[in-house]
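A single protein chain has been omitted; all remaining protein chains appear in their positions.
Let's look at chain A:
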Amino acid sequence: MSRILAVLYKEFLQMKRDKLTIGLIFMLPLVQLLLFGYAIQTEVKHIPTVVFDQSLSPESREITRAFTASGYFDVVAATGNYQQVTQLIDRGTVKVGIIFPPDYAKQVRSGDTAAIQVLVDATDSMVSNSAIATANSIGLLKSQQVLAEKVGQFKAPYDIRVRPWYNPDGITAYYMVPAILGIIVTMTMVMMTSMGIVRERERGTLEQLMVTPIKSYELMIGKIIPYIALGYLQITVALLVGAIVFDVPIRGSLLELYLLTLFFITASLGIGVLISNIAKNQMQAMQMSFFILLPSILLSGFMFPREAMPVFIKALSNIIPLTFYLTIIRGIVLKGIGFAYLVPQVTALLVFTVILMGISIMRFKKKIA
């Protein structure tokens, strides 16, 4: 026990003197939150748009107004020929071109179907999806209005009432901030822990430690606990920033969040310790950590919804601890659910922990070769 405390104190001293690490510990959650919270918007608004209005009528202006009023389209240019529309799109100045034919107003007045052409630059699928969906719904809405005016008394045959639960305004930050906690914990537990342990080997201090009576588990516990503490510290910082800057509501129990996070921490530590067992130097440890980190970010459902993934990739995402933690943390923070609903995820994390730690313990011997 006194040996574990001595290792803890040593780690504390080293961390305290490593200004860069201290900086990273606080900057990492801050920067990531601000970046992901502000910059990443899956819903694209204010798409630059050009209008080529050959009709120049009140009717065409009404539709243009409907487009701008939606907030999704910003008319940045009006032009008099088709060629310029394509030029502007090619150049990237605008992403959308709205074209009214010359006889547009006549068709509207006569009751015919009036065609409006909307050109969309679909190189960026995120932007084009947003533009296409909005253009379509504006078309539908406007058609309904016209129909209603014609028929007089008009009742829509169907009325689908959508209630977006948990995040009715679709605020991306609500969805992102809890997930970023998961990313931060992964980084600290996998990268910092593995590098911290490998550093002892690289500097030769492990060799000196091994001739002392310290037990492998004592050394491991002593080295791991400070990183667990760091992880919790980062989570706290991130939650505070999330609540203050992004007004993310924490609907579930904070205590439950902290407790269930421990399962994720141990699973991630398992990866970190395993890496430290394999890596020969800090560089290798870092590279291996990135090898873990990237799939975690891409496949866990952090950036892309798992529902959209092909079956194989979706199955693959099941061997990433973060996948399960995202369900847990989004569940607690946004849905306000508790452990009772999260048993499968917690079980999965527990299985990861047991397997990873098991392999590590079997591999780690008090030998250097």
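We take it that a contact is a pair of C-beta atoms (placed from the backbone, for glycine too) under 8 Å apart; a residue touches a chain by one contact, two chains touch by 3 or more; residues count from 1.
As a working rule, contacts and distances are computed from a predicted model.
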- "Lysyl-tRNA synthetase", "Ferredoxin", "ABC-2 type transport system ATP-binding protein" or "Elongation factor P" - which is the UniProt name of the missing chain: "ABC-2 type transport system ATP-binding protein"
- Task: Return the single residue from A:V76, A:M210, A:I225 or A:A243 that touches the missing chain.
- Result: A:M210
- Task: Can you list, in ascending order, the chain A residues touching the missing chain?
- Result: 2-3, 5-7, 9-10, 13-14, 17-18, 203-214, 366-369
